[in-house]
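Take this structure first; my questions come after.
Of the protein chains in this complex, one is absent; all others appear in place.
Now for chain A:
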Amino acid sequence: MMPEKLKTELQSRVAHAVTSREAAVDVMKELQRHYGWFTDEAVGEAAELLGLTELQVEELATFYEMIYRRPVGKRVIHVCDSISCWAVGGETMLAHVGRRLGVEPGETTGDGIFTLLPCCCLGNCGEGPTMMVGDTLYGRLTADSIDEILARERGGIT
């Protein structure tokens, strides 16, 4: 269950919206931040807050790339696979992250730290190859810099 404080905050967000469902993306993101992913429980809570049915919330949640309807690790790694990063070796970098973590795209590491997902353009095209770990953007990736980033991100969690 979501904490009372979060509930109050979200109720206030919904009250300030032009129509309550306008706040849907913000509500989903905040609940996801709390639970780590957008759980079934969160779907129900979002529906109640927004005055929608669970099906209506589901319809929104499954639409967005950054709303996770399945469990993810503590840090989601999004590796850009769009054209600018592709041109400078993005595919090789995605494969390298996968090898280092021992996962295929879409999978989570056994320790529950990282989930690896390919994603579309992160708007960092001049600094490719690019990936985002949690909310942090990393550009000009090389195999070496990826190893460093993964070690640092892992260290930051435990």
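In this text, a contact is a pair of C-beta atoms (placed from the backbone, for glycine too) under 8 Å apart; a residue touches a chain by one contact, two chains touch by 3 or more; residues count from 1.
In this section, contacts and distances are computed from a predicted model.
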- prompt: When you check the chain that is not on display against UniProt, which of "NADH-quinone oxidoreductase subunit NuoF", "Probable membrane transporter protein", "ATP synthase subunit b" or "Fumarate reductase iron-sulfur subunit" does it turn out to be?
  reply: "NADH-quinone oxidoreductase subunit NuoF"
Message: For the chain left out of this view, which of A:Met66, A:Ile113 or A:Ala143 touches it?
response: A:Met66
- prompt: Of the residues in chain A, which ones touch the absent chain?
  reply: 17-26, 28-29, 50, 59-60, 63-67, 81-84, 86-89, 91-92, 119-128, 132, 135, 137
